[in-house]
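Removed from the display is one protein chain of the complex; every other protein chain stays in position.
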Amino acid sequence: MSVNCTNKSKSNDMKNILSLSNISKYYPNVTANDAVSLELESGKIHALLGENGAGKSTLVKIIYGLVKPDLGEMVFDHKVYKPENPKFARKMGIGMVFQHFSLFDALTVFENIAIGMDKRFDRSQLQNQIDTVAKQYGLSVSLNKIVGNLSAGERQRIEIVRCLLQDPKVMIMDEPTSVLTPGEVSDLFIVLRKLAAQGVSILYISHKLEEIRTLCSKATIMRNGKVVNTCDPRKLSAGKIAESMVGASFSNPKKNKVKAGQVLLELKSISFSAKRTFGIPIKNINLKLYEGQIVGIGGVAGNGQDELLGLISGELLPTNGSIILEGKEITSLGPVLRRQKGLLSAPEERLGHSAAPEMTLTENCLITAEKRMSLSRRGVLNYTKSRKLSESIIKELDVRANGPDSLAKSLSGGNLQKFVIGRELIQNPKIFVVNQPTWGVDAAAASSIRQKILDLAQGGASIVVISQDLDELLQISDVFCALVGGHLSKPVKTNSLNPSSLGLLLTNA
Amino acid sequence: MIKLEPRKNRSSILEISTPIIAVIMTMLFGGILFYLMGKNPFEVIKLIFWDPVMSPTFSEYSRPQLVVKAAPLILIALGLSFGFRANIWNIGAEGQYIMGALLSGGIGLALYPLSAWYVFPLMILGGIIGGATWAMIPALLKIKFNTNEILVSLMLVYVAEQILALASLGFLRNPEGLGFPGSRDLSKYESAANPELIAGTGIHLGVVFSFIAVIFLTYFLSYHRTGFQIKLIGQAPRAASFAGINLRYIVIFCLGLSGGLAGIAGMFELTGPAGVIHIDFNVGYGFTAIIVAFLGRLHPIGIFLAGLLMSLTYVGGELAQFMMNIPAAAIQVFQGMLLFFLLSADLLVNYRISLRTSINKRRYK
Partner (left out) sequence: MNMGDINLSLLFASLIVAATPVLLAALGELIVEKTGVLNLGVEGMMIFGAITGFIATIETGSPWLGFLFSILGGISLAFIFAIVTQVFRANQVASGLALTLFGLGLSSLLGYSYTGIKPAAFPDMHVPYLSELPFLGIILFQHDPIIYFSIFAVFSVYLLFRNSRLGLILKAVGENHDSAHALGYNVILIRFLTILVGGAFAGLGGGYLSLVRVPQWTEGMTAGAGWIALALVVFASWQPFRLLVGAYIFGGVTLLQLNLQALGVEINVALLSMSPYLVTIAVLVFMSARRAKGSLEAPRSLGKTFFGL
């Protein structure tokens, strides 16, 4: 098998700019990469596909020199390639555009670009270079702005410019569209095609099938750390690709028509300006939530999603406006009192926000369920009861955990998400607000979480699902709104939406 | 190549054993220090750690001293540990200790020579109020203006020391003291005195009180809502805000608790072992208690043991000073070292240290 591989790579020698053979990376509890081989041809856009946790990120970190492989070797530009660190990788001609963690909010655009330069530079010379690159690819950036105030699309352009200034032969892009609006996505694709035409090879990581089918000519599909398929994505149906990504097919959650009942919660011209630097101000939001109805709120992350959830849950208090729950004003109540009234929520970030990583599942139950499930008496906590509750959440949502005493951080993303959502569902909420319910969750868990949400609505609860995943929202929500720049669009019936009206909503809510 | 790998579950054996590792490392490096000072390290270490408890010649004096010195350390450290868990850093316990002593002493001296049962309880109350009030300054400034409590509480130590000087030279000076600085001896004023309860053991009311506090706070930390909330804030601040915990309340609670306990410690010290309000009344218990709190892993039972150990270094240190002419400052160095080793050893609790190449060879080749 491995002999075969080397032979093959030799025959393709001229075309390949980068080839990996049998790259393996082991962590104490998981095998992140298991004998991964991959051939990147020059001037091509090559997709690296896979679910969250399939090992894509580890693989590109190995290529970029951030992680060292335990086994295997890489050949770059016909020479053995062993990157000590990212600096070395950049010197060789490999650049990377990150999904997270690589811009400095408090610094200016220029400083952010300069910090990524490895060579000494002269300020005006660098400015000229930036101008040239920006013009060539149609990437407009304004150098003196503070990065923290920019939109996701603008931030990504900075990363791309920074990467291009190093004159890369290979450019790695990690989930570049996950933070972009549809318009920004098509702009990005134009840039990427231009780059490929100039001979730059692009390794494009994604889990979105459609964009890969429009953009890439070759795809490597990974699952559980292994390469399961290499193909031309344009020639394979989306269903086939999805199947090899996931490994099995899942039943879509079933949705029964529920008649919307009375208004349970009303947001009346809610505004909020963040005390936190670079927070998104919420502008004059109006929303009515009905019994048995699921409201889907779409939009790219960083447009006020966290703030909106915080305002409904009570973690943030609005600067203006009022919140009415079943006819009673609750505007100034905090999360504890709102929970007692049946308004429950689950924020996006599992580790550290909805759950405490270093605490056991039993202790984590106390975070939101103490009052509503009477887990305490006169301030004294009842751990026996909390343990029982945690056991029933584990059972009811099929959470794979080592019992109620395991630490939250020891659970996989999907299982922890099931647990924190289950913790709210078991309390029988009247109103339930959730942000990114299936983000970073494997397909099986995602579909079971969606089903639980639908079941809850069936029972008469009113639900808000905030998500970046439009497919998810179209699948489960009755009413759709877009949240863009802290502004919420008027609600539209989900079944009346078509791709173009959706795109319009998401660009100017 | 050394590599750190986070542990999925904390190792509880290591959690208990790291303080012991730290103590052993400190003995080792402390021994080197004593050797450099031209002393026999084994003799000094024995004098500090063994003789105060076991030696037939010294233990009669040292054993009671051990308890006497441990009590304030334990009381203060108990209070500090709650704040430290929630990332509320009161490092001005020394000042709160002084202010507790001053207010309780002031009450005692004002009532002198009244003989009544309520003098002592009133003074205890004074100790709590004095310490807690002093701690409320950084607490209120923190919740009102978000002022850094580390710096404010520390600055207030220097202010408290000046007030102590003012008191012992001025308004609380013994009118029958022939103009010498210092107040009346409260340990000789029967209604205010905090004498030894069982002769020869060193156990006074403050010691009893510290034992009770250990038991109560162990329970409180494990089973009370506020204890849980404090742990949650320290481990996952955003989860705490999601839970709806009132941070202001926790700030007030933690600083109030640590201030109050430091104040009580000051009160018991003043009415018992110290006796008089004097410029040199405070001897650094408030700072050493920081080490005690960490050495005890911020847990009441651990703090109880750590307090005894730290007291041992004080008593043994005095012995070493007396017998082998080791300066008192050497003990302070010793205590600082202990804290360093302890903090470093913490890495072992949360991380697995592995030699990368050897593991890979073993497992995959």
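General observations
Going in written order, the chains are labelled A and B, and every chain counts its residues from 1.
Throughout what follows, a contact is a pair of C-beta atoms (placed from the backbone, for glycine too) under 8 Å apart; a residue touches a chain by one contact, two chains touch by 3 or more.
Source: prediction; values computed, not measured.
Contact with the omitted chain, checked across A:G50, A:G72, A:G116 or A:P233, is made by A:G116. Within the set B:T147, B:N174 or B:S222, the residue that contacts the chain not displayed is B:T147.
Interface note for the absent chain: among A:L103, A:L316, A:I367 or A:I453, the touching residue is A:L103.
The chain not shown here is touched by just one of B:N40, B:S115 or B:Q162, and that residue is B:Q162.
Residue positions on subunit B in contact with the hidden chain: 4, 6, 84, 89, 91, 141, 144-148, 150-152, 154-156, 158-159, 162-163, 165-166, 169-170, 287-288, 290-291, 294, 327, 329-337, 339-340, 343-347, 351, in rising order. Within subunit A, the residues in touch with the undisplayed chain are 61, 65-67, 85-87, 89-90, 98, 101-107, 111, 114-116, 120-121, 275-277.
By our rule, only the chains that are shown with their structure count from here on.
The residues of subunit A lying in touch with subunit B in their complex are 24, 26-29, 70-71, 313-315, 334-337, 339, 347, 349, 352-359, 363, 366-368, 370, 376, 379-381, 383, 406-407, 409-410.
By the touch criterion stated above, subunit B contacts subunit A in their complex at residues 5, 8-10, 223-226, 228, 231-232, 235-236, 238-239, 241-244, 246, 352, 360, 363-364.
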